[in-house]
Structures are given as structure tokens and as C-alpha cells.
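Selected chains only, in their assembly positions.
Naming follows writing order (A and B), and every chain is counted from residue 1.
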Amino acid sequence: MGQVAAELRERVFRANRELAGSGLVQGTFGNVSEVDRGAGLFVIKPSGVPYEDQTPDHMVPVSLETGEVLDSRFRPSSDTPTHLELYRAFPCGGIVHTHSEAASAFAQARLPVRCMGTTHADHFRGDVPVTRPLTREEVEGEYERNTGLVIVECFRQGALSPEEVPAVLVAQHGPFTWGADAFQAVEHARILEYVARMEAKVRLLAPYAPRPAAFLVDRHFLRKHGRDAYYGQR
Amino acid sequence: MGQVAAELRERVFRANRELAGSGLVQGTFGNVSEVDRGAGLFVIKPSGVPYEDQTPDHMVPVSLETGEVLDSRFRPSSDTPTHLELYRAFPCGGIVHTHSEAASAFAQARLPVRCMGTTHADHFRGDVPVTRPLTREEVEGEYERNTGLVIVECFRQGALSPEEVPAVLVAQHGPFTWGADAFQAVEHARILEYVARMEAKVRLLAPYAPRPAAFLVDRHFLRKHGRDAYYGQR
């Protein structure tokens, strides 16, 4: 495991640093992880260590099977069980959690970030949903694990694809985003915050503005994703 | 073509860098181009290359006549056909596209950025209009070219002068601005974002505030533009 974990620790360290530089988190808020499914583990930020004090060595490997810490003297992020459930249910490579301002405000308002334009559609093929609140039993029991399960339920009940909409708002809490790897998950956290700020303006300026047609959303999403993508260099 | 393109690539590279420094774009969003009408070409940002990785060599020359790439191994911005149609229809020297936050929110809300004061009138002689949404045929066909054609239609149908109002909001998408050259187009992108932020506040604070009289708008616009301008050093 040593070699895999060393490289992954380095990557997760860098992705956490990128998250800190994005302005989406402060102090010890938020966390990034990345998974190595072949090795059966993911690596995540330690709990409560300020971003400026972190080193690759602080990053904590966790077993995908058991959820237990592998070979580290640090405690992983308290949100680790949420990441674990998401890795188990969703085909993603990296996960980010923040309390970024606008996205968390939508989570507190219990409103989805609607897909109102092409900036959103370039990254998310439809609204970013908000989960139901957790029940008393879920909060007082395995709270962080249940947070992950409620996210998965939200996608299942809404028949949403976690690959097409790699983001969610946990009610009264904040956003989780994911992606092919930790860096794309950070990018999605950044874009989500950006489109949430725009959506806040739209809701206030023109609450009844019509939504973009599905063919416009699809055109933009598919311009960047999937078989027929034609954005970027080849 | 070599010498012309080399100088233009350098200028367009610098204008893209200025755009990146303005905070109006992040990652690979947005693009700047500049035209050399005598040489029959314009130069534009490459597709999907982050601003921090760009060099003058990445900038892609495109034929004004055919829309084809001239002498470059890079693919031009996916929005290149939009720029092409604008250069064909409007007497401008440079074009900028961004997804800047406030201007894009107005595009998503499908509201014009009204001319409510002198900051706006110093640069735009009237409201910055918002286009109609593209039809399914326009989106599923030559989408980026049709985006340009819809902008041109918006100005023709509204009897607007692209020299007096060098900016537009594409519905559910974002702003395009233009100017005498690439740098003025960047400046217009910056001002548009600034006045859009102010206009958002005005709409929320005083939805029925009266508009400035035409003589005030004209005084400010003409103080800086045209034959009788008296702003700046001579």
C-alpha cells in the first residue's frame, strides 16, 4: 500500500491546497479526498488541521471496505464516513466538501441551484438538487454516514445521474461535489459557488425568468463531455 | 501573413492576459480576439487552454473569409464562429466573450442592463440589450455561428448602433463586448460587469427609479466619443 498511498497523499495534499487557495474554505473548514479503487482505499484531509499547517504526511488513507484508517497517526476529517458512502455509491474519483458562501446559503434556504444558463450547463446537466433534512435518528446516530446515504437517496429518488450532476446541497449544511479526480471535484466546487452566486441574482431580479430549453443545456454539457465533445485541444 | 500574425498574436496574448487579470474569467472561460482587416484575418484564444499556460504561440489566426485556421497547430476557441459573424457585421477591431458574474446573471434573467447613470453612459449610449434565445434548429445546427447571427439580428431589429452600444447579452448565456481593438473590448467587458452590478442594486432598491434623460446620456457619451469629445489629454 505504501507507494500508492504516498502518491495519493501528495495529490490530495495538493488538491486541498488548491481548495484553500480558491477562497471556498477558511480555517479548517472543508475537505478533499481522492480514491484509488484498485488499491481499495481513499485518502482524505485530517480533521481540524488548518490548511496552512498541512503536509502530505497529514493526509489520511482510509479503507474503502472497512472505513478504517490505514497507517496514519492522524485522525481523518470528521466527514470521512460521508465520503465513504459516496465512493461506494457513485462512480467518481474525488470528492470535495465546503461551506462556500452562496452554495451553503442555498442549502440553508433549501432551494436547488437551478440550471439557468450555459455556465451551469457546461458543468452540470440540470439543477443541483438539495437533499431532505436528516431525521432525528439519522442525526443522533451515525450522522456523517447518514449524510452520505441521504445524498445517495436524493439522487436515486430524483433519478439523477451523479456523472451528469456531480454536485449536491445537503439541506441546512452545504455542498458536496465530486469528479473524475480530486482536482476536478475542486473545479466543480468552484463552479458551483459561481453559478450559485449568479442564480441568487436571477432569483431576486427575475423570479419568473424562463429556464433554458433542454436542447441548450444538452448542447453545452455535451460540448465538453462524452463521445462528441469538441471543446479543448485534442 | 507571418509578420502580421506574429504581432497580432502577441497583442491578443496580452489582451487575454489582461482579461484573466481582470477577474472576469477563470480557468478556460472566455476569450479575446483582434482583427486585421487588411490582412483578412483575426487572431483568437485557443480552446480549453488555461490562461496561465498560454503563450503568444497558442493564439490562433483565422481567415475572415473562410473561417479556417491559418498556420497553427492549435484549435481556436469553440466560440470562433461567433467572433467571425460579429467581425463580418460590425465595424469593430476586437471582441471579448466572458461569463462574468453580474452580466451573465442579467443574461440568465433575460433582462437588459439599463442605462441608469453616467458610468454607463460614458461607455454605452443606451441599454445593453439581451438577445432572444436561439431556436432548437439554431442550437442543434451551427450553434456558435448562429449565436453571432442572433446578436446581429438583435442590433438590426432594435436599430442599435454597435459603435454606440459595444456590448450585448446573449440570452441564458453571457456577454459579448467589442471595441476599436482587443484592449478596448476588454475595457468594455470590465465596465459592463461594473454597471451590471450597479444596475442589480438599483433594480432591487428602487425598481421604479426614473431613467436619466437622453440629454444627460448624450452629454456623457459624447464627452468621451466622437467629434466634440473633450475628455482626456490631446
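Just so we're on the same page, a contact is a pair of C-beta atoms (placed from the backbone, for glycine too) under 8 Å apart; a residue touches a chain by one contact, two chains touch by 3 or more.
Small disclaimer: the values here were computed from a predicted structure and weren't measured.
Q: What number of copies does the complete complex in this structure file have, with 2 given?
A: Per the structure file, the complete homomer consists of 4 copies.
Definition applied: only the chains that are shown with their structure count from here on.
Q: Fitting the CA atoms of subunit A to subunit B, what rotation angle results, rounded to the nearest 5 degrees?
A: When the C-alpha atoms are superposed, subunit A turns by 90 degrees onto subunit B.
Q: Measuring from the mean C-alpha position of subunit A to the mean C-alpha position of subunit B, what distance in angstrom results?
A: Once rounded, the distance between the two centres reads 33 Å.
Q: In the complex of these two chains, what residues of subunit A are touching subunit B?
A: Residues 116-119, 187, 190, 194, 197-199, 201-202, 204-206, 209-210, 212-213, 215-216, 219, 223, 230-234 of subunit A touch subunit B in their complex.
Q: Over in the complex, which subunit B residues touch subunit A? Could you list them?
A: Residue list for subunit B touching subunit A: 26-29, 46-49, 74-75, 78, 99, 101-102, 104-111, 133-134, 136, 139-140, 143, 172-174, 200, 203-204.
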